[in-house]
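Every protein chain of the complex appears in place save one, which is left out.
So, chain A:
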Amino acid sequence: MGDRLRLSAALVAVVVLTALVAPVAWPLDEQAVDLAAKLRPPSWAHPFGTDEVGRDLLLRCVHGLRVSLLVGVVAALAATVVGTAVGTLAGALGGWADRVVMRLVDLFSSVPHLLLGIFVVAMFRPGVWPVVASVAVTHWLSTARIVRAELLSLRTRPYVDAAISGGASRWRVTVRHLLPAVLPRAGLAAVLMVPHAIWHESALSFLGLGLPAHTASLGSMAQAARGTLLAGQWWPTLFPGLFIIVPTLAVAGLAGAWRERLDPRRRSELAL
């Protein structure tokens, strides 16, 4: 357990540092094309090889990591905040407020979420923020459902009755007793949403609606490499793929350890 936490924390630290420092230390010339060196396998000069127009894949992966993490983390956070707020509104109030809010959630769910996402990005110029907004707008639904279901079950606990008898307002019961119990779960949902948000970004980029084509993003790099993979050139797919998988695993590992710490019953087992 301690080892998993340390390993995950170390990996997250490496990933974040890489995303923060490397692009500053080795700036990317997005126009740099070297057609004489296209699709070179990994070598000392290009540790990750080169892509179909001769750009260094290591450099692009490092820059792509930054874009993908930004989109993934910010979008997942935004979606979680919206989902938690909506779920809390429904779950803490119950009754007709719950019915109205959840019908709204059903209505949102009935629209294919990629379509809704495309609609959102289409309203703006291509860039990072429209993509973030698009992912956030389409991904709060599951969190809202999780939070609402959890609150509805917690609401009937005797300790809520005791709090009401103790003079606690609706707000105080929600903030002090109910929300702390669901936040770990919402947090975990947020982390598990990060890889999906990265995928969403790549799907939008693939459709020409996400980030501009020359921007290095892991999703669009993996998409662009589809053709070369069939021709036996594995490196343009493998390295961006690894750059998606490793941060995802690291963040998920950290989230798991974090959740165990937040559950007070588990905490005592850790202390023993």
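Here is the rule we go by: contacts are C-beta pairs under 8 Å (C-beta built on N, C-alpha and C of every residue); 3 or more make two chains touch, one makes a residue touch a chain; residues count from 1.
As a working rule, contacts and distances are computed from a predicted model.
K.L.:
What does the UniProt entry say the missing chain is called, choosing from "NADH-ubiquinone oxidoreductase subunit 4L", "Gluconate 2-dehydrogenase subunit 3", "ABC transporter" or "Heme exporter protein C"?
P.N.:
"ABC transporter"
K.L.:
One chain isn't shown here. Among A:45, A:164 or A:242, which residue touches it?
P.N.:
A:164
K.L.:
For review purposes, identify every residue of chain A that touches the missing chain, sorted by number.
P.N.:
Within chain A, the residues that touch the unshown chain are 153, 156-159, 161-170, 172-173, 176-177, 180-181, 264-265, 268.
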